[in-house]
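I'd like to ask some things about the structure below.
Selected chains from the complex are presented in situ; the others are not included.
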Amino acid sequence: MATRIRTHRKQRKNLLTSPGTLTYVGKSVDIKTQIKRIEYNASFYHEAIDSNLDVCLPRAESTDQPFVTWLNVTGIHEPDVIGQIGKMYQLHPLMLEDVMNTDQKPKVETYENGHLFVTLKMLHFDENSPTELWAEHISFVLGKNYLISFQEEQSGDVLTPVIDRLKASVGKTRRSGPDYLLYALVDVIVDNYFLVLENFGDQLDQLEDQVISGYQSQSLSELYSIKRELTFARRLIWPLRDMVAQLVRPDDPLVSKRVHPYMRDVNDHVMQIIESLDAYRELLASLVDVHLSTISNRMNQVMKTLTIFSAIFMPITFIVGVYGMNFDNIPELHTRNGYFITWGVMGMVTLGMLGYFRWKKWL
Amino acid sequence: MATRIRTHRKQRKNLLTSPGTLTYVGKSVDIKTQIKRIEYNASFYHEAIDSNLDVCLPRAESTDQPFVTWLNVTGIHEPDVIGQIGKMYQLHPLMLEDVMNTDQKPKVETYENGHLFVTLKMLHFDENSPTELWAEHISFVLGKNYLISFQEEQSGDVLTPVIDRLKASVGKTRRSGPDYLLYALVDVIVDNYFLVLENFGDQLDQLEDQVISGYQSQSLSELYSIKRELTFARRLIWPLRDMVAQLVRPDDPLVSKRVHPYMRDVNDHVMQIIESLDAYRELLASLVDVHLSTISNRMNQVMKTLTIFSAIFMPITFIVGVYGMNFDNIPELHTRNGYFITWGVMGMVTLGMLGYFRWKKWL
Amino acid sequence: MATRIRTHRKQRKNLLTSPGTLTYVGKSVDIKTQIKRIEYNASFYHEAIDSNLDVCLPRAESTDQPFVTWLNVTGIHEPDVIGQIGKMYQLHPLMLEDVMNTDQKPKVETYENGHLFVTLKMLHFDENSPTELWAEHISFVLGKNYLISFQEEQSGDVLTPVIDRLKASVGKTRRSGPDYLLYALVDVIVDNYFLVLENFGDQLDQLEDQVISGYQSQSLSELYSIKRELTFARRLIWPLRDMVAQLVRPDDPLVSKRVHPYMRDVNDHVMQIIESLDAYRELLASLVDVHLSTISNRMNQVMKTLTIFSAIFMPITFIVGVYGMNFDNIPELHTRNGYFITWGVMGMVTLGMLGYFRWKKWL
């Protein structure tokens, strides 16, 4: 199961187990591990789906017609299965540990027995709760003429385009080796990040309008929640930065020179995504200022209203108080028009106050 | 069409298409791609404009009188046209993808078949809405004796100075190779950034005056909008930083040593622009503080007004209340001058309060 | 005794003592230093616990059956003991100083006489006061066929898993040299950091809920206290970053190539922890903004209440004041329904005000 990106994870593994012991740390899953074996070259394409481990057995290569084997393992929660595949292909125990550890950050590692190990994350927003970002752990092992991919769950929506292309026609992928296949798969994953980016952009646009147009008290907690998802998305994409430098090495026998420009292209996209995330982060920080300033402006408005009311009614309430006094000798009380003159005075005071506040631009 | 710099873009490409498939991602355009072929050397200058692709055909070079060919392609929305030009000059599919991808960030790439690829952005503020920054995607392919430029739309205002100089007289450009032409074009684009910079500077100056002199409630959203444009302008200029390092390599057969100081000069300007943008960014951040402090000062002013009114009228309203009481036995009521003495007392209270607040520097 | 992470420590050492003089700077302890000697190889395992220094004597190695010696010294407060062990194994005086200096930050150092020195911290939250982070100083000296560990107190809970594994079965550790043992011990310590991380995550989650849902005045001091613990935890983990680069050197005779991938794995975990701490730090900073904004919103609410009360009661109190005046000639006073009409007017004023504030969305 894909993992909800949260601020923390549960304990990485049982501390008592020795290093290299396989333990699955993601959500518990009931589904059985499913293995798809795809074999292809420019002239043929063969596909077999099974949950039986026999599919995985490395096949003797016929030298006259070399082909590429892609083993797509869906489900990384069964230590036994992963362990057995590991034995079949002589994978390093630490590599298997990383395959199963859904908390593992993206990285590229070369192992001495000639394996290139790539692990990264597939990201997508929850369809029902569109502000929740989910990550799915995916790992690739590149061998001389095979590629093994391990993914958390059947996320056909991300990798199927590549399978469809393989099936459909004899394109560049069919004519190339497993290194190009690795590129094609990483490329399709990175391309999916653009959708995540777009979602962030939409959320930010909405918030921007909301914050600038007026203020709603919950804006800042929304800002915070976008910020949190951004922070964690960045944390999962950032390590990809160095990945290509490790994939594009002049002397690497696994990744041929012809694939290098393609790998660099992926790096380009990764950099573009990271820079966009950083730009969003910066804008979010600015929006916080706009928001706080809007609150202050509102407060100013409230205070002005209060002050204007007070400044108008306090003086005239005082005046009526004066003529409510019971002194024996208050000459004004006995004049004929005292009452009306008083009204006049109060009217003038009120107008004076209103004029003063208009002059001060409070009205 | 030039692209409005926004916080996000739409999906980069159809995820189902294989890498290297040409898809235009900018705004949909109706105009036909237009191609201008310019040939020149120190002794002749020839220009041909056509939308027919035949103009593009590479011409056999006569060794006795070498000349430079500049192919200026306006319109990058037709995959067919771009694809055919790509075939004619054997351009790498990924290069063509970058030519058409208006989201591609600036970069320099060397391809193995001897092409140098440069892509960057032309920036200009919208003439009608002077706070909206627009970016136009432009790419250059430098070959042995030709330069191909791909631009989104006919933005004669940016590149024409170079064409005019070529036409007008036998200057340094006419006597030099396509590498100097590349420099001249990049230089004129970078020089245009100074206009953008100036516009930012003007906007900042206005805001500065506005924020410092007094406060208008919309200032911060204007600050934010400048900030956003700045952030994205910087994102589009920043990658140019490393560009020259890649253009000025001792062993590069395409860019001759004589052009190196000129390339370094461009780099200088780029650095100057980036540093100015950063300085603006820093000042914007400071202006936010000034703005927030101004709001607080205003609030203080409002509160003081309220407090002064209350402090003056509350006591005297209390006094008049006292003598409005109906106790049978209130001796003061029956004195001859009670009413007038009361006025005197109230006058003194008022003066006392005013004095107190003047002493406290609230008045 | 483990040391409470505080903002500062007491004077590092007596300034009069010459460099290399052993002084314990942690809390004063009464417990006697305890030494455990473990000897093992693939075929045997032997353990001896004693506080007698004789256990420490390096034993002559029989060439036919090499074994690993692990000397686990618990208690670093007795200069004599540490000094004598230092003499037995010819440890550099500065190394011993670092063993006893509980303020020493983590580092790796190679000494010329063939020792590799590693010092780091064990971290755990206080069980009773779950927001107090404690650090325990632990050092390792790796020799050709032995490993000496010095720890502040018997923290069986951290290192015992490794001892248990050694005892239990002939695993990878039993079949490997002291370099793998060093790895296993460092790994178990670093794995414990994940528990600390998780605790921080829990605290942050609680605060997040608390801050976003409503506001409690003490939130910010809690934020501050988490921030302080985070800052210091980071300071103690950060130096581990470079550690592996120093442990994984091609020409190092002490750490064999087979252990390199394991060391890199530890580095991976360290990087992951540091990145998580940084992400927490960033989120804490954002929470401060949310908190301040919540306070401002509350204030706004309070001010609105006050303003609404004032705006309603000031006008009507003025009206009743008017008819409390004692002018001889106030015609309204003598009308039949003046009193009731006045009530009507006041009711309308009140309703008008309420309508106004509802229109302004203050209600």
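Going by the order they are written in, the chains are A, B and C; count residues from 1 in each one.
Heads up, the rule we're going with is that contacts are C-beta pairs under 8 Å (C-beta built on N, C-alpha and C of every residue); 3 or more make two chains touch, one makes a residue touch a chain.
Computed from a predicted model, the values in this text were never measured in an experiment.
Colleague: Which total copy number does the whole complex reach if 3 copies are given here?
Modeller: Total copy number for the complex in this file: 5.
As a working rule, only the chains that are shown with their structure count from here on.
Colleague: Have a look at where chain A meets chain C and say same if over half of the interface residue numbers show up on both copies, different if under half do.
Modeller: Comparing the two copies, chain A and chain C contact each other through largely different residue numbers, since under half are shared.
Colleague: Chain B and chain C are the same sequence; what rotation (0 to 180°, nearest 5) superposes their CA atoms?
Modeller: Going from chain B to chain C via C-alpha fit gives 145 degrees.
Colleague: In whole angstrom, how far does the Cα centroid of chain A sit from the Cα centroid of chain C?
Modeller: For chain A versus chain C, the centre distance works out to 26 Å.
Colleague: How big is the gap, in whole Å, between where the Cα atoms of chain B centre and where those of chain C centre?
Modeller: Distance between chain centres, rounded to whole Å: 42 Å.
Colleague: Residues of chain B that contact two or more other chains, please.
Modeller: Residues 324 of chain B touch two or more partner chains.
Colleague: For the complex, which residues does chain A have touching chain B?
Modeller: 161, 164-165, 171-173, 183-184, 187-188, 191-192, 194-195, 197-198, 200-202, 204-205, 208, 212, 261-262, 264-265, 268-269, 271-272, 275-276, 279-280, 282-283, 286-287, 289-290, 292-294, 296-297, 299-300, 303-304, 306-307, 310-311, 314-315, 317-318, 321-322, 324-330, 362
Colleague: Within the complex, which stretch of chain B touches chain A?
Modeller: Within the complex, chain B contacts chain A at residues 6-13, 15-16, 18-20, 92, 94, 97, 103-105, 107, 109, 111, 217, 220-221, 223-224, 227-228, 231-232, 235, 238, 288, 291-292, 295-296, 298-299, 302-303, 305-306, 309-310, 313-314, 316-317, 320-321, 323-326, 330, 332-334, 336-339, 342.
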